[in-house]
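Removed: one protein chain of the complex. Kept in place: all other protein chains.
And then chain A:
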Amino acid sequence: MNAALRISVSSLRAHKRRFAGTFFAVFLGVAFLAGTLVMGDTLRAGFDSMFGNAAEGTDAVVRSADTITTPGESQGVRRPVDTALVKTIERTPGVAAAAPDIQGAGQLVGSDGEPVGGQGPPTLAGNWIDDPRLNAYRLAEGRAPAKSGEVVVNRGAAEKGHLKIGDTTTLRTPDPVPVTIVGLATFGGEDGMAQVTFTGMTQADAEKYLTAKPGEAASIRVRAGPGVDQRALVKDLEPALPEGVEAITGQESAQENTDMISSQFLTLFTTFLLVFSGIALLVATFSIHNTFAIVVAQRARENALLRALGASRRQVTVSTLAEASVVAVIASAVGLAGGVGIAAGLQALFPAIGFPFPEGELVIGALSMLLPLAVGVVVCLGSALFPAVRAGRTAPLAALRETSVDRSGTSRARAVVGGGLAALALGSTLTGVLADPSLWLAGLGAVLALAAFVVLGPVASTTAVRILGSPLATLRGVTGGLARRNALRSPGRTAATASALMIGVAVVSLFTVFGASLKATMDQTVSRSFAGDVAVSTPSFGAGGSGLSPKLAPAIARQPTVENAVGLGRGVAEVNGSGRALTVTDPVTLGKVFDLGEVRGSLAGLGTDGIAVTEQEADRQHLRTGGTARLTFTDGEQRDFTVRAVYGRSELAGDYVITRAAWAPHRIQDSDTLVAVSFKDGVSTADGRAAVEKVAQRFGNPEVQTRDEYAQSSAGGIDMMLTLVYALLALAVLIALLGIANTLTLAVHERTRELGLLRAVGQTRAQLRAMVRWESVLVAAFGTAGGLALGAFLGWVLVKASDGASDSSFAFAMPPVQLVVVALVGLAAGALAGLRPARRAARLDVLRAIATE
């Protein structure tokens, strides 16, 4: 054991360079993983203290007890409470102060005319609570709003919109409200609650613009008198509250807020990052395994000598594993430090890009250190296991043989196992996609397909490299020919090196194909359902934005060029007990501007007691025309509605349609998400659009888009997501490239004498460099081609399985341009990976290379 360790340590010292690639692969994977965990913990702790600070003075929150949650939404809609309740509460013993908290959507327009925020986090507006201890926001500069039109905004939002005290701008509620900024506020010591924007107005303004009727508030904040703790306060309050209204402690409220941001943002964010560190580590596994396999092969004579001198199999295996452990532990430990560095860097970087990362110490939990450390060591040792066992099996006689022959490419067993896996993968996915739609079967198939690709790699690599490399010999002469043959030399090694890149490229292509398919789906939806000429919308995504004024559609409809204009609002209600989103609109015009498919019954007569339902939803809820559905609104009112029409297509119109008149008594803050416009015959798109834009100008300047533009912007979030995904996958691709570079460096080392010979008989340095580079490009081309094929297949599986498993129909699209770009990037990356080994090879001393032993 001691001898084995001594050997491994001295061999590590002698071959430091060989392990540089392994070291970086482990380091990057562990650093990314640790960084993600540390950042997640730090963010969570930051939000925790932020909400804690903000809610410090609030001892209890009074609000309505019920929420209505629609499918696919984590946060329900809560009914407002009566502001008159404030008086009752103030009279309750133990209460020092109470204030209504009116909240709604309000999007500021920046000094450049562009809306502030709206891409993700909510854009909120509310009443400015004068009691500073009840207000979650603190006045940092200026003063509180005193009269109508005056507002306080959080400092982060002001900076983003380049607004300062004294500026006049527009607040979309969604009706444009002219406001003057009189103060800037902070939230829990920060410039804002993450990226949420907040505009505080007078209570009168808030009631006027943010609620459907005066006298309503989202909740009432209560402060306890001296000596009354939060629990006692809640107990005191409870008897005073009407039915359907509840009181919770300030702490519980803060906790709810933290939980909400955790579930909506943090968990998603960290899971997302963890998935990508998983991919990076998977790629690293291939790189590491390959390095050890090559090192063991190169050291066959050395190991054979050890065996001949009496070392046991176990000793040789253990010494190789010991080497791996040393690399693993050092690289993982350095990786942990790197991870903390990444988290610290992001903490510094986020505020710079306008994302207020809560201040405070980095939270370095035991789990965030132990988990990446364990993963790093396990990945490294696991990858080295097979090569180590092979090292132990070295026959003592191998010391006398020149080199061993690589048979991995030609193994029949491999071809049979790989073929079997591929067949299973195909069978499972086809069943899961076509015969019996099941995401589970399709997913299993995807994993099997990946395994089949990896197993079949060496079998396929000979043929693939031969084909991919054939233009090279013709184009680049003997240099290209030599590169091609070098790539063909060791099919197992070529395949293992390429596999790492293949996985990276496969995931990139998968997302590319899936993204393009989602866009195509949007496109298909819009072109199938949207019969209008232009759409007016506020481009937003997530909870941001304030929507459109309900007055916009009627104003547009009055234009002489416009045939029809219909606004689509959103409401929620429980239909026969389950939460559902409602489309609040003018059903008759809706039928004209949207293609609703086959309509049974009539959209004309919905009135105040009728609804229209899609066929699919009608089936699910067992509704039919003439039937009755019981709707429970957020204000608690229950009403029976008659189903007057059943329509075929729900894509843009939603599952339920209700008239504005029927919705009005239950509305909260009125806004439309979309206004669809069709022009009169003979009106050109340009003329019609100009007219609509002129009207839109008066309503906070929302965007007016043609059908195509609307389809594209509906998919805007997808591009943003893809960019993020690509950035994260760059890490996996980088590790794969390190793997290629490392393999090549080892190969160059192995071929020292051959390279020396080539140089002696007249290969110039430039030719030698080109030869190594082209080999690198070929290996990368093989990996890229495999990755594209696998990624496209997995993309197809994902799209088809989603299509089969959900109600909405998905279109499949292969984006040729993007995939060509992926291919080119893969090749360029290969050339890049070859640079350093090529330079090293070219620096080779001819004499030393050809010197006889």
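The rule is short, and it goes like this: contacts are C-beta pairs under 8 Å (C-beta built on N, C-alpha and C of every residue); 3 or more make two chains touch, one makes a residue touch a chain; residues count from 1.
In this text, contacts and distances are computed from a predicted model.
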| query | Which choice in "NADH-quinone oxidoreductase subunit H", "Cobalt transporter subunit (CbtB)", "Aldehyde dehydrogenase family protein" or "FoxTIX" gives the name that UniProt lists for the one chain left out? | reply | "FoxTIX"
| request: From the listed residues A:A146, A:A204 or A:V478, report the one that touches the chain absent from this view. | output: A:V478
| task | Specify the residue from the set A:A96, A:L444 or A:L757 that touches the hidden chain. | result | A:L757
| said: With the missing chain put back, one of A:T642, A:Q767 or A:Q818 would touch it. Which one? | reply: A:Q767
| In the full complex, which residues of chain A touch the absent chain? | 477-479, 481-482, 485-486, 488-489, 753-754, 757-767, 846-847, 850, 852
